[in-house]
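Note that one protein chain of the assembly has been removed; the remaining protein chains are unaltered in position.
Entry: subunit A
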Amino acid sequence: MGGLPSGRPTLICGEAGSGKTLFSIEFIVKGALNYGEPGVFMAFEEKADELKTNVASLGFDLEKLESDKKIRIDYVHIDRAEIEETGEYDLEGLFIRLGYAIDSIGAKRVVLDTIENLFSGLKNEGILRAEIRRLFQFLKSKGVTAIITGERGEKSLTRQGLEEYVSDCVILLDHRIINQISTRRLRIVKYRGSVHGTNEYPFLIDDEGISVLPVTSLELNKDVSSDSISSGVPALDQMLGNAGFYRGSSILASGTAGTGKTRIAASFANATCLRKEKCLFFAFEESPKQIIRNMRSIGMDLQKHVDKGYLEFYASRPTLFGLEMHLVAIHKAIRKFKPDVVILDPITNLITIGSVSEVKTMLVRLIDFLQTEQITVMFTALTLNNIVNEQTDEGVSSLVDAWLLIRDIENNGERNRGLYIMKSRGMKHSNQIREFVITDNGLDLVDVFLTEEGVLTGSAREARLLLEQTGEIIHEQAISRKDRELIRKRKVLESKIDSLRSEFESAEEELNKVYVEEALKKQIMGDTLSKMTDLRRADVSKPIKSKKKSR
């Protein structure tokens, strides 16, 4: 992929109205404007004036380019009624004109649109074929890059078999209408000496000319970022390993009707804008004003982001134009606004204008494009209740990096929202179902109650919570009663201990008293004894006396 083969002729063929002339004129104009390569446009079909008027609607001012000597338009007309063939001839006149036009402005690019018209004006096919062969030789020798357009034939690529002369590069344009919506496609049939995509590439003609978008990138070699960005719901970030989504990843939020997909998307947008990053919001269902009003009800002011230029809405009805046009419009809007985050809400509506496989291819291409640009994208998708398996209609679930599923949980005559993360590539994410609640202050995720009866949500959860709270109070009370009992018991015991101790003390005292008395007695007795001894000793001076007495 790198443009047309330079210095060689390229054949562009297609049916009437497939955009051949436009493709070639854009080749000339862009060459002149952007690459400084003057070009010659030799028209065999349209007059120069007609051509100028026709492409003016695409913003090409051929008049000015021509007066600036950037391009030269030459209208070659052959009217069969006017011409009488009287013998042998050649197309030298054409060569002279072309040669002169090329030399006069130093052209590097040449378009012959549509050279096959010569066949309708001139009868002698033998001469024409020989001359056309010579013409291609002439173009090659001039070293110009040429585009030759040709009407598509019944069996061959072109009616007159021009492809046999142009062997370097053949591009086929096609214009198909499926379900009342037209899609233009382009295919490179051959391109010698170049690796080319062989797929059909849809292309578009709009007010800026032709846009071609590759169906898918040839390789999967995109840069990845390990930065993460907040989802705007703190509890959700926690579920996603406390970080949020990876930058440049693709996120799918799917759920049934009224589960709050748009709100998730809006809070993601809000978080992005609060980080002072740019967010582009593609709304396929609601008008921007509606979204802003609705989000205000949950305490989110998107209007101020819009005013500051961080947020831009792009609302369009899916049925407005074909998928291709949508894709190109999205591309253009993204290239213009250069957002960090893109939101598509919802992709489900696109299914109304294309088949599942087409929508899928479109989204693959979009994701491809966004990932190469390092833009985080969030899709929302509506899943239908009757779909048992967890597939989104668009089949993008395998493409996205993270998938949030919001489900209705019907219980106790009410409907509640349960959110869980189906997948999040490369992240430790929670496997829990959380209840997704929308409050006046935004979104929140609440732990659900896992009980013997199953998962409880909504009022059942509240009731359960209440029940548990009551239980707790009762429990607490019970505990405090027991505590008091214990204290009382302790007091009783302690008093008992006290009385015992005092009893013991009195007993001890009693005992001590005895001892003391005993000791006193002993002492007193001792005293008296010694006194008596002393007294006896006094008698020793008169021992006989005393002896006599004692005996």
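Rule of thumb we're sticking to: a contact is a pair of C-beta atoms (placed from the backbone, for glycine too) under 8 Å apart; a residue touches a chain by one contact, two chains touch by 3 or more; residues count from 1.
Rule of thumb we're sticking to: contacts and distances are computed from a predicted model.
Novice: Can you work out the missing subunit's protein name as recorded in UniProt? Choose among "DNA-binding protein", "Cation acetate symporter", "Circadian clock protein KaiB" or "Sarcosine oxidase subunit alpha".
Specialist: Of the names offered in "DNA-binding protein", "Cation acetate symporter", "Circadian clock protein KaiB" or "Sarcosine oxidase subunit alpha", the absent chain's UniProt record gives "Circadian clock protein KaiB".
Novice: Of A:29, A:105, A:118 or A:173, which one is in contact with the hidden chain?
Specialist: A:118
Novice: Touch as defined at the start, partner being the missing chain; which of A:76, A:186 or A:204 qualifies?
Specialist: Here the residue in touch with the unshown chain is A:76.
Novice: Need a quick check: the contact residues on subunit A for the chain that isn't drawn.
Specialist: 74-78, 82-94, 96-97, 99-101, 118, 121-122
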